[in-house]
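With one protein chain withheld, the remaining protein chains of the complex are depicted in position.
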Amino acid sequence: MYELGVVRRTISRADRAATDRLAAFGSATVHEALGRLGLMNPAIRPIYAGARVSGTAVTVLLHPGDNWMLHVAAEQIQPGDIVVAGLVAACSDGYFGDLLATSFTARGARALIIDAGVRDVKALTEMGFPVWSRYVSAKGTIKATLGSVNVPVVCAGAWVSPGDAIVADDDGVVCVPSARVAEVADAAALREANEGAKRARLASGVLGLDMYGMREPLAKAGLRYVD
Amino acid sequence: MYELGVVRRTISRADRAATDRLAAFGSATVHEALGRLGLMNPAIRPIYAGARVSGTAVTVLLHPGDNWMLHVAAEQIQPGDIVVAGLVAACSDGYFGDLLATSFTARGARALIIDAGVRDVKALTEMGFPVWSRYVSAKGTIKATLGSVNVPVVCAGAWVSPGDAIVADDDGVVCVPSARVAEVADAAALREANEGAKRARLASGVLGLDMYGMREPLAKAGLRYVD
Amino acid sequence: MYELGVVRRTISRADRAATDRLAAFGSATVHEALGRLGLMNPAIRPIYAGARVSGTAVTVLLHPGDNWMLHVAAEQIQPGDIVVAGLVAACSDGYFGDLLATSFTARGARALIIDAGVRDVKALTEMGFPVWSRYVSAKGTIKATLGSVNVPVVCAGAWVSPGDAIVADDDGVVCVPSARVAEVADAAALREANEGAKRARLASGVLGLDMYGMREPLAKAGLRYVD
Amino acid sequence: MYELGVVRRTISRADRAATDRLAAFGSATVHEALGRLGLMNPAIRPIYAGARVSGTAVTVLLHPGDNWMLHVAAEQIQPGDIVVAGLVAACSDGYFGDLLATSFTARGARALIIDAGVRDVKALTEMGFPVWSRYVSAKGTIKATLGSVNVPVVCAGAWVSPGDAIVADDDGVVCVPSARVAEVADAAALREANEGAKRARLASGVLGLDMYGMREPLAKAGLRYVD
Amino acid sequence: MYELGVVRRTISRADRAATDRLAAFGSATVHEALGRLGLMNPAIRPIYAGARVSGTAVTVLLHPGDNWMLHVAAEQIQPGDIVVAGLVAACSDGYFGDLLATSFTARGARALIIDAGVRDVKALTEMGFPVWSRYVSAKGTIKATLGSVNVPVVCAGAWVSPGDAIVADDDGVVCVPSARVAEVADAAALREANEGAKRARLASGVLGLDMYGMREPLAKAGLRYVD
Partner (left out) sequence: MYELGVVRRTISRADRAATDRLAAFGSATVHEALGRLGLMNPAIRPIYAGARVSGTAVTVLLHPGDNWMLHVAAEQIQPGDIVVAGLVAACSDGYFGDLLATSFTARGARALIIDAGVRDVKALTEMGFPVWSRYVSAKGTIKATLGSVNVPVVCAGAWVSPGDAIVADDDGVVCVPSARVAEVADAAALREANEGAKRARLASGVLGLDMYGMREPLAKAGLRYVD
């Protein structure tokens, strides 16, 4: 159950160096390294293509049509944070635009992940402030009801605790629990290291069937080749 | 109730200068200035990113799978118009492509807003003819049933009368009643003027909490800070 | 009913020259030339804008969450092929990424059409390997269950037989039966040839109403002009 | 454009006798009789099966999350009315429950059509108060912002003026402009009269192919029978 | 690729006795017995709860907004058939109502499965003619374009050949290839036979964990019990 009306000022952020390493691996590799957990619903999409970031979560809990808590959250941002906003009920309104992005940038935020809508997409794109959202909408919000900052939230089906590591790119958004970031970064690096050699072999025309040794298990499973 | 089989040749267009000012403000600011009305459903999206236009509405009422009236509408276009097409029942077909866009451009149209599908998206993008639509589909239409031109239409949930001002960008599409365009442009300009100074202050690290004087109302509402 | 556990090595590909001609016409023109058949559901979208390809179909039948057969399919790819993957039940997982794209490219594949999700979208875009899919998702798949390669499949509502010609661009994806490719390419060329002259006339300000002789049928249908 | 903050007390209701006749024909027949216009989006569904009503529209314009105007509307209801509620922006909240239904019933309302959510579905079903809505949701609303009563509204894509006739059943909801109700009721009666005889013939085994004289046009269109 | 303009009069229907046995097993058991194939998309729903039927498929291929071929199909129906209608492109119109249901009933049809909309739902329910459809809509169709009867069709993602066995109930619709009906009915009977004893044991309080011998594999997979 959500806690309302609370701002937690002291949170335990995931290890900075390990968190920063995650961006280069990307969401797909990190998701695998984490054991296929923590992926947000694919309906959360970037507002422009090509961004890839990782950072530590400052979480926000919002009411439908009300972005008051995003202003409260700004004060809690530290350099390297990514703001992650969940809602107590679905809403497509545009909660976030270029003014808030300016403020978040000044505080050192790297991105916003929000299970609702945003606006000023053209300006955000020009600023290079990446946002992953469920909707884009010109419809603004009011500032009237208390939510919370830095309490655990559900964002697009994923459970995010303040301080967790977030990695986001064109493939989606993954949340890594702060206690596991170093281990996951190592596992992701291992996966990545293996991929370079594989890529070269596949590019040279070697088939995955041979490289992965799939022919025998396929035959055992009963695969038949016919002409 | 819709009027079918009618083309109104004489419509009262919104003030040209005021209408032309709207594009620079964008759909989000205009929507606020209008009192949060007139926004089309966010399912209407631009076929390419970055376009921002305003203009006066030439309206079209279409049947599912039939684009005959878009040809009839072409003749009613004057420079500075935006064609707004509503449907009597939902349809995802591609009603509009590069030939119609060539004709609309020759008549001076600035954009098309359509509550259905369009095609030739690559060519439209290369031509720089902006379109906001609900779908993209290669499926064409026939020319068999009468709709109307320049009657009031519902487009993506918004009521649009011929001559109303339209503003469209990456954030969505807003319809401003012709009688209110000057007033709305002034209100939007006022909002915009205030935003420049705010943006500079936020960029310098001032918090919205302080700039907007939110600390007191938040405390009154019961917000608690904990460590 | 689908055949499972079968790889057909010998398929009859559509005429190469005719198939290669289809890309230039695009999906909309080919769909018309084919008599308005063969279009996949518009929910299948390109992962990046601007690609336009045609090729011969190597088909794959996949289970939810399992991409084993894509590796099997790689061996059956010949230069000029497009892999078309249908599923036995809906799934949004990311079945395909940059490693498989490297392998498919080495085999001469021109594109992938898949009624599911893909990942590594940024890398695929940089490689210039075009994909049309229903979803984008960082969630990977396993390799455990047999599907088939080069059996007829349903992909996004369209029935695709191995060897059929596929044309795909920003407007969608169309499947042309192999036996009809030459005839369809000719019909498409004829449509295209007519369009150049029409485009010039429309650009000069001639109305479709006059160019297509629509005024009389519109009047007969009862269209009324009012002031 | 919507008018906000206005309650129109005097509206011109469609002819009572003609309006009351519409229920027996049902929405499908009335939609045909009206020339295939006025149908709301099929996403509007009855909260329980089997209801069939017609009546005159009292219209309400609502804001997202705010049902204040439904209370204002209650006072304007006369026996035989159906309340039709449109929204200025989409919302799934439960705007209406058993208390409002009790009040509406006391005023003589026959039904509610609402382009949003409702709640207390079990109680409404037991009361026999029919509702057609886009959603069912336990989430309530507040009473803070002015909309309007008895101004034209868009409800689920249909344009409804106060006083128009509404017919609703399991197949959907149709709006008939007040000026055309008598004519439409007559046309619907004619269609219905023809259907009784047809139904008997079809039940006896006569084929539509023969009864409607379709064999010749089918043959002309090129239909081929093969064994 | 679809064949248009063809009516196949002679089809090979699945074994009648085996087909008739399928209804009692239901769609879930038959789907398992068939190896998890042949299930239509779950968006296809019954228009009323509680019906359960099986029969042999008479297939129909329809164009958007045009139900002409349903009349042509009526003549091809034999007692024990179920009409299965696919579309060449998506459409939500109401293709089928009480008159066609009367005709289909007179011919001996047991149900309609249609990847589009239907209407007269109240009358169909009272007649007890079961329909599985994607939509319900009061919007009717025209009779102008040739499709086909008794050619293979795609219906809600499933490939159906004329004569295949269909089983449909509240859980969905499954298509069984005619050649496999006897084998599938036997496999389903076997599954069903096992279920009676299992049901009794579970009802007596025996846990699935014990009855299915799951404790050891769960422990091997690493399941930990904590207090």
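The chains carry the letters A, B, C, D and E, assigned in the order they are written, with residues numbered from 1 in each.
Definition applied: a contact is a pair of C-beta atoms (placed from the backbone, for glycine too) under 8 Å apart; a residue touches a chain by one contact, two chains touch by 3 or more.
Predicted model, so just to flag it, every value in this text is computed and none were measured.
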### Query
Which residue from E:A17, E:M127, E:A144 or E:L207 sits in contact with the chain not drawn here?
E:L207
### Task
May I ask which residue of D:G55, D:G117 or D:G172 touches the chain that does not appear here?
D:G117
### Query
Which residues does subunit A use to touch the chain missing from this display?
1-2, 4, 35-39, 41, 88-90, 152, 154, 157-159, 161, 164, 175-177, 180
### Query
What subunit D residues would touch the chain not displayed?
5-10, 48, 68, 71-72, 74-75, 92, 94, 97-100, 102-103, 105-107, 117, 119-122, 125, 135-140, 143, 145-146
## Note on the structure
Where subunit C meets the chain that is not shown, the residues are 64-65, 89-90, 92-93, 139
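The working rule: only the chains that are shown with their structure count from here on.
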### Message
I want to compare two interfaces, C-E and B-E. Which one has more contacting C-beta pairs?
### Response
C-E
### Task
Compare the contact pairs of A-C with each of C-E, B-C or B-E and report the one sharing over half of them by residue number.
B-C
### Summary
Per the C-alpha centroid definition, the whole-Å distance linking subunit A and subunit B comes out as 31
### Task
Could you grab the centroid distance between subunit A and subunit D? Build each centroid from C-alpha atoms only and quote it in angstrom.
44
#### Entry: Chain centre separation (subunit B, subunit D; CA means) in Å
29
## Note on the structure
Note: subunit C residues in touch with at least two other chains are 36, 39
